[in-house]
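As structure tokens, the structure follows; a few thoughts come after it.
With one protein chain removed, the remaining protein chains of the complex are shown where they sit.
Presenting chain A:
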Amino acid sequence: MSDVHAQTVSYVRETMLPEAEPPVTERGAIKWLRENLFSSWLNAILTILSLFVIYYVLSHTLGWMLYGIWDAGSLTECRQIRNELYGEDASVACWAVLADRWDQLLFGFYPQDLYWRPVAALLVFFVAVSPILFEGVPRKLFYLTAAAPFICFWLIWGGTIWGPIVVALGFVIAGAIFRYGAEMVGPLLAIIGAFLVPILYWLLLAGPLTGMLNSIAPIGMQYVSSDEIGGFMLAFIIGITGIILSFPLGILLALGRQSDLFIINKTCVTFIEVIRGVPLIVWLFTASLLLNYFLPPGTNFDLLLRVIIMVTFFASAYMAEVIRGGLAALPRGQYEGADSLGLNYWQSMQLIILPQALKISIPGIVNTFIGLFKDTTLVVFVGLSDPIGFSNLIRATTDWNGIYWELFIFIGLCFFICCFSMSKYSQFLERKLRTEHR
């Protein structure tokens, strides 16, 4: 019967044809180009225009950057080398300024033989934040996280080791009162005690205690004053301290603003509105100029410390509003659910409200962090030698006067790397915490 079939439907093909390539316009790079770059006349024109702009920019900058001169002692020397290599008219970068002033751009006036200390402090910082940032890291590292601020402080400023230890002891005292005081004298007294006792201890006892311990066992390193800190080290110190301190402060302010307690509520609202309503540069000038008149003369209140406090306050006001947005986004049922479980205020905040509110606020929080980090360059106006300040100082030497773009490109690149990594991490965190069923 098989031949019958063959005779009756002779046009039916029995074998499979080999797969043919799609038409040239429907595959590979050409397809991608047609779809993405030349899908219509308008898009084609825009594409060609953009290509021209990109070419124009790169043709003027790429050669300038790549042929740049790395090995020279001054701008004049750079120009001589350029004349020998490329001729008089060539326009090339003089990166030699970075090589020559690398140490200063990174560390400022910090003593050269002590550069390992800030580097070690940065390493300690990274190890200490790793358990906060990533889940896979051993939990025991949290002990280091608690100790890290004091270790970093000691590494950067040096001096006697007892200073940071005595200050840290204050926190231990506060923790102990908070933990055990509740059973002995009641929760309210314990909270008040946990605030008051350490403050009294720091004001009255800490100084003499440090002196006494130091005279018993003088352990310490060479002291480095804040004036000697500069360059990116300064930007990092202000930025990191500001970020770490403004986050908890911002949470407290946000909770305070939502609180029903009249005084706390109004204090927080006033703080946030006043700090946020005035430009940061005004606060920096206040810190550097106005405070000097009001403090008793001879008080050695570090300018760097004043600036850090102002930057922290400023960032925490913004942070408070960002987190308040997260709190407001939570449905009322979450608060009521927490209450119905019998949790008290702090438990419900810690276990139910804040984890969700903070997750919602991640983009805003990181936005504030990035803004804060970049704002550290404003300290140049109060005479601190941050990277921008140092670019002015470097330009003020006869060797490098007249150099401009190279320094700014380098500084911009460093800031970009830092801010971009923060942004990338926040995206990673958002993906990891995405629990909605979308």
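We take it that contacts are C-beta pairs under 8 Å (C-beta built on N, C-alpha and C of every residue); 3 or more make two chains touch, one makes a residue touch a chain; residues count from 1.
Everything below uses one rule, namely that contacts and distances are computed from a predicted model.
Visitor: For the chain that is missing from this picture, which UniProt protein name fits: "Amino acid ABC transporter substrate-binding protein", "Oxaloacetate decarboxylase beta chain", "Nitrogen fixation NifU-like protein" or "Imidazole glycerol phosphate synthase subunit HisF"?
Guide: So the chain that does not appear here would be "Amino acid ABC transporter substrate-binding protein", according to UniProt.
Visitor: Using the touch definition up top, pick the residue from A:Arg276, A:Lys374 or A:Arg395 that touches the left-out chain.
Guide: Result: among the candidates, A:Arg395 touches the missing chain.
Visitor: One chain is left out of this view; which of A:Lys31, A:Arg79, A:Arg276 or A:Lys374 touches it in the full complex?
Guide: A:Arg79
Visitor: Please identify which residue in A:Arg101, A:Arg117, A:Arg257 or A:Arg324 touches the non-displayed chain.
Guide: Here the residue in touch with the unshown chain is A:Arg101.
Visitor: Since one chain isn't shown, list which residues of chain A touch it in the complete complex.
Guide: Those residues of chain A that touch the unshown chain are 75-76, 79, 100-101, 103-104, 108-109, 112, 225, 227, 285, 288-289, 292-294, 296-298, 303, 380-383, 385, 389, 392-399, 401-402, 404.
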